[in-house]
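Note that this complex is displayed minus one protein chain, with the remaining chains in position.
Note that the chains take the letters A and B in the order they are written out, and that residue 1 is the start of every chain.
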Amino acid sequence: MKNPKTILTVALAALAILALACTSNTGDDIPEIERKTHSLNKAIMCPVCPGESIDQSQNPLAVSMRGIVAEKLADGWTGDQIKDFFVERYGPSVLLEPPREGIGLAAWVLPPVAVVVAIFAVFVGLRWMRRTTAIPSAVTSENTVLTLDEQESYFRRIEVALDLDDTPDGPSLPS
Amino acid sequence: MNLLLQLSECLPACVRLECDQHPVLIIIALVLALIPTIAILWPFVVGVRRDEFAEDESAPIADLMRRWDAAVAGLKSSELDHAIGNLTDQDYRTIRRQLMTEAAVVLKTMELEEAEEEQMLTAVRTEMQAVRARAVGETVSES
Partner (left out) sequence: MIVESGQLALVLALLATGYAVVASVMGVARRSPELVMSGRYGFYSTVILLLVATAALVYAFVTNDFSVRYVAENSSLAMPKAYTWVALYAGNAGSMLFLAIIFSAFALVAVGTIRKRLPYTAPYATAIMAMVLLFLLAVMVFLANPLSRLDVVPLDGQGINPLLVHFGMFIHPPVQMTGLIVVAIPFSIAMGALLAGKGGNDEWVDLGRTWGMIAWLILTLGLLLGSWWAYTILGWGGYWAWDPVENSALMPWLAMTAFVHSIMVQKRRGMFRMWNMVIIIIGFTLAQLGMFINRGGPVPSVHSFAQSAMGWIFLGFMAFTLVASIAVFVWKVDTLKSRGRLESMLSRESAFLAQNLAFLAVAFVTLWGTVFPIFSETASDVTITVGQPFFNLVNGPLLLFIVFLMGVGPLLPWRRATIGSLIRALRIPLAAAGVIGLIFMIVGPRQPVATVAFMTCAMVLAGIGQEWVRGTQSRHRKGENYAKAFMMLLSANRPRYGGYVVHISIIMLAAGAIGSSFYSVQRDLVMSPGDTETIGEYTFTYTGTTHQSHPDREEDYAQFEVYSGDTYLGEMEPFRAVYPDFRVASTRGAIHSTPIEDFYIVPSEFTDGGQAVFRVLINPMVWWMWASGPIMILGTLLALAPRREPSPATLRVPAGMRPAGV
C-alpha cells in the first residue's frame, strides 16, 4: 500500500485543482453595467415583499424597480444617487443595509463591540480557570497515599490492560 | 373554568350527532380515558420491581468510575497526540504521570472499598458460624 504521505499530497493537489476548476469560470464577459445592476439590485429591498431584495423577488413592483435601476445606470446615475432616489420615495427601510449614520450606526457599532467583549471574556475566563483551585473530591491523593511499590504494581497493571506505549524514558517509572 | 367550558363546547357537538351515535361516543370516551388512568395507577396496583432511589447516581462508586473513564481516555488521547507529534516528550511524561497516578488512586480506592466489604462479610460470616456453633453446642448439651 502506498505511503500515506503520498496519498495526502495527491489528495490535496486534487482538491486544489478542483477548487480552481470550479472558480475559473470568470464571467469576465459580463458587461460592467450588468454587474453594477446586480449589486444594486441586491442592496435594495422590494417594499411590498417581506424581506426580499428586488433581485430576489418576482413581484411586479420589484420587476419594475429593477427596470428603473437599469435605466438610471444607463443614464449615468451613480449607485448612491439611485439609492437616494428610492429612499426618497419609500423611506430608509428600502435599503437592505443600515445607513452608517443616525440610528443605523448603532447596528454597525455593536458587533465589533461584541467581538471585543468576547475576546476579553476568553482571556478573563482562562485566567479565572487557571487560578481557581479545584474542589477536592472525596478521594484525593492526600488520603490515598501510594507507596513506591504500589505505584510500580498499579502502573504496570494499568499499562498492560490499556496496552500503552512506553514513555520516552521507557516504561512508566515512579518519581 | 376554561377547561369546563372547553368540555362543554364539545358537548353540543355530541348533541348534534345522531342519537344512535351517542352511546358509541361515550364508550369511546371511556376507553380513551382508561389509557392514562391505567398507566397512572399501574405502579400503585402492581407495585414497582425495584426501588429506583436505592442507587444514587452520584454515589462514590459512580464518581470513581467516571474518574477512571476520564483518566483512561486521557491516557489514550495523550498517547495518540504524542505519537502524532502534537505533544512534546516532556509534556507527555508529565501528563502521563498525572493520569497514571489518578488511575492508580482510583483503582486502589476501589480495591480498598472492596477489601473493606470483604472484611465486613468475613466478619459477619465468622460471627454467624460462631452463633451456629453455640446453638449446636447448646442443643448437644441439652440432648
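As a convention for this text, contacts are C-beta pairs under 8 Å (C-beta built on N, C-alpha and C of every residue); 3 or more make two chains touch, one makes a residue touch a chain.
What you see is a predicted model; the values in this text were computed from it and never measured.
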item	value
Touching the absent chain when the full complex is considered, from A:61, A:74 or A:126	A:126
Positions on chain A where the hidden chain makes contact	1, 4-5, 7-8, 11-12, 15-16, 18-30, 34, 38, 42-43, 45, 49-53, 55-58, 63, 66, 91-99, 102-104, 106-108, 110-111, 114-115, 118-119, 121-122, 125-126, 129-130, 132-135, 137, 147, 149-150, 153, 157-158, 161-162
Positions on chain B contacted by the hidden chain, ascending	2-3, 6-7, 10, 13-14, 17, 21, 24-25, 28-29, 32-33, 35-36, 38-44, 47-48, 50-53, 55-58, 62-63, 65-66, 68-70, 72-74, 76-78, 80-81, 83-88, 91, 94-95, 98, 106-108, 110-112, 114-115, 118
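The working rule: only the chains that are shown with their structure count from here on.
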item	value
Distance between chain centroids, defined by C-alpha means - chain A, chain B (Å)	42
Chain B-touching residues of chain A, taken from the complex the two chains share	137-141, 144, 146, 150-151, 154-155, 157-159, 162, 164-165, 167-169, 172, 175
Chain B residues touching chain A - in the complex, by the definition given at the top	60, 63-64, 67, 72, 75-76, 79, 82-83, 89, 92-93, 96-97, 100-101, 103-109, 112
